[in-house]
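One structure coming up, written as structure tokens, with questions to follow.
Every protein chain except one is present and positioned as in the full complex.
The first chain written gets the first letter, and so on, giving A, B and C; residue counts start at 1 in each chain.
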Amino acid sequence: MIPLVDLFSLCAIGAGVFFFFAGTVGLLRFPDSLTRLHALAKADNLGLGLVALGLLPRADSALAAFKLIVIWALVLLSGASTAQLIGRALRRGRK
Amino acid sequence: MSPWVLAGLVGAALVGLGLYGLILHPHPLRKLLAFNLIGSGVFLVFGIVARRGAAAGFSFDPIPQAMVITGIVVAFAASALAVALILRLHAESGRVTLDPEAWTKPDDGAAKS
Amino acid sequence: MLAFHRTAIFEAFMSPGAPTPTKVLAARLAFFFGLWLMIAGWTAKDLPVGLVTAGGAVWISLRLLPPGHAQPRLAPLAALVLRFLRGSIFAGFDVARRALSPRLDLNPGFVACPLTLPSGESRNAFCLYQSLQPGTLPTGAEGGTLQVHALDRSQPVAANLAADEALFKKATGYE
Partner (left out) sequence: MSVLPFLDVALALLVVGLAVWTIAARDLFASVVGYVAYGLLLALVWVRLYAPDVALTEAAVGSGVTGVLLITAGKRLGAARAGEAGPSPGLALKLFAGALALLVAGALVAIILILPDPAPSLAPQAAAAADGPGAGLGNPITAVLISYRSFDTMLEKVVLILAVLGVWSVGADKAWGAAPAPLGRRNPYGATVFLAQMLAPVGAVIGVHIFWVGADAPGGAFQGGALLAAMWMIAMMARITEPPRVDARWLRLALVAGPAVFLIAGLAGPLMAGSFFAFPHAFAKPIILFIEAFMLLSIAVALPALVAGPPNGRSE
């Protein structure tokens, strides 16, 4: 039973790390700032979500699990807001 | 190399970099940034003193650490005052230079009286 | 996401109909006190401080965001959350595929999408939601038009956004 939970954590965190990696590759390879924003916002959302998911079964209590989800939500909120703000500034700058 | 030696080397490098920028950047806000780099380098050197002074059951010496916390806040207060002075200088003269010769040159963008 | 936690999910559980100010107040207090418990844990000596803090946070949140006209409905809201999670997963795969494919598979550009949500917190929440969906990044609205930056303009960006907006309106009760 316990190895199964560990396997789940391992897979989810591994997949999360993969998406962080893919997002970083996108950050380096995409042609302009606007497309790079896509790479960061989307890949980090899924990557961090998967890492949090993998850590959920290891949380001590329901409150600790809730904390992981709130951390994910806060990072989503700030990341997505900054992406929109930078995107808007870039669009204004192009005109 | 133990972490504290490494952190000490980083602190020394930061002080050197900050000093270089402080002397060379003409823009006062850039000078302020460089000065903050020097400050954080000094804090880091003080931090390794705290780390080495581990005793009495702590893995660090709390007294230098507490003084660094005080120092960071005071450094911020000083930065804010410097920013206010720079902005006032700009509002009065329309320029941001600290170069004393620029003020005496008549042709170089006459300052608002 | 936080938007749904705070203004939607909790208020939805507390109030099946239109939320009254008391219900909004109670929902927010419960949320912030829950947040305190989450960080501080359940220790008896900390509870009074937690309650006072939660009260202060409710005061701040009322100053910043007065109770709106949201009338969240549970079933569409659940559908929206599911759609958000599905979209997030798809968006991650989509970006990873484009980034890792040997020939960058991109056709970026701006798409002007009509938007019927009124400006305000509902529109802002929707933009946040949309910025995490595959291939779209809202970059500010002018009047009734949302300027969306798309990774691939050959995709039906405007149609997807319209479908999202319809579901979002149904879930939050903004008409």
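The rule is simple: a residue touches a chain if its C-beta (ideal position, glycine included) is under 8 Å from a C-beta of that chain, and two chains touch if they have at least 3 such contacts.
Remember, predicted model here, so these are calculated numbers, not experimental data.
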Taking the complete complex into account, which shown chains does the hidden chain touch?
-> A, B, C
Decide which residue listed in C:L80, C:V95 or C:C127 touches the omitted chain of the complex.
-> C:C127
Interface with the unshown chain - residue positions in chain A = 74, 77-78, 81, 84-85, 88
Which positions on chain C touch the chain that was left off?
-> 2-3, 6, 32, 35-36, 39-40, 46, 49, 53-54, 56-58, 60-61, 63-65, 119, 121, 123-125, 127-128, 140-141
Name, in rising order, the residues on chain B that touch the hidden chain in the full complex.
-> 1, 3-21, 23-30, 32-34, 36-37, 40, 43-45, 47-70, 72-81, 83-88, 90-91, 95-99, 102, 109
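Basically, only the chains that are shown with their structure count from here on.
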Roughly how many whole angstrom separate the Cα centroids of chain A and chain B?
-> 34
Between chain B and chain C, tell me the centre distance in angstrom, where each centre is the average of that chain's C-alpha atoms.
-> 41
Using the average of all C-alpha atoms in each chain as its centre, how far is it in Å between chain A and chain C?
-> 16
Could you tell me which residues belong to chain B and also touch two or more other chains?
-> none
Multi-chain contact residues (two or more partners), chain A = none
Report the residues of chain A in contact with chain C in the complex, numbered from low to high.
-> 18-19, 22-23, 25-26, 29-32, 34-35, 37-39, 41-43, 45-47, 49, 63-64, 66-67, 70, 72-74, 76-77, 80-81, 83-84, 87-88, 90-92
Within their complex, chain C touches chain A through residues 1-3, 5, 34-35, 37-39, 41-42, 88-89, 91-96, 98-100, 104, 106, 108, 110, 127-128, 131-132, 134-135, 137-140, 147, 149, 151
